[in-house]
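Yeah, one chain of the complex is gone here, protein chain that is, but the others are all in their spots.
Here is chain A:
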Amino acid sequence: MTEPRSSWPLYEVFVRGKRGLNHVHVGSLHAPDDEMALRNARDLYTRRNEGVSIWVVKADAITASSPDEKDPFFAPAGDKVYRHPTFYAIPEDVPHL
């Protein structure tokens, strides 16, 4: 019996480990719809209390930067060292700075 390839869409799963933390990508899964994706994600990625909140997003809804153009894409930040606090020389004896 042959079935259509990947008959269920791919979802990416993000889990908030505990209150106060960001959701972090943990992996992916296939599910027929959003609701089932959420339930499958619970069973697959939080069997040991790994999370307090889950996001699921259809993989094709994600827009990603391409690794090939990594250098030019991130270049605008490369030469702006003045955005970092360590760029500025302040005498040691100035308090609270």
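Heads up, the rule we're going with is that contacts are C-beta pairs under 8 Å (C-beta built on N, C-alpha and C of every residue); 3 or more make two chains touch, one makes a residue touch a chain; residues count from 1.
Rule of thumb we're sticking to: contacts and distances are computed from a predicted model.
*Asks:* One chain of this complex is missing from the view, so tell me which of "1,2-phenylacetyl-CoA epoxidase subunit A", "Carbohydrate ABC transporter ATP-binding protein, CUT1 family", "Stage V sporulation protein AD" or "ATPase" is its UniProt name.
*Replies:* "1,2-phenylacetyl-CoA epoxidase subunit A"
*Asks:* Write down which of A:S7, A:N49 or A:T86 is the residue touching the left-out chain.
*Replies:* Of the candidates A:S7, A:N49 or A:T86, A:S7 is in touch with the missing chain.
*Asks:* Provide the residue numbers of chain A that touch the chain removed from this figure.
*Replies:* Contact residues on chain A toward the absent chain are 1-3, 5-8, 10, 27-30, 32-33, 36, 43-44, 47-48, 64, 66-68.
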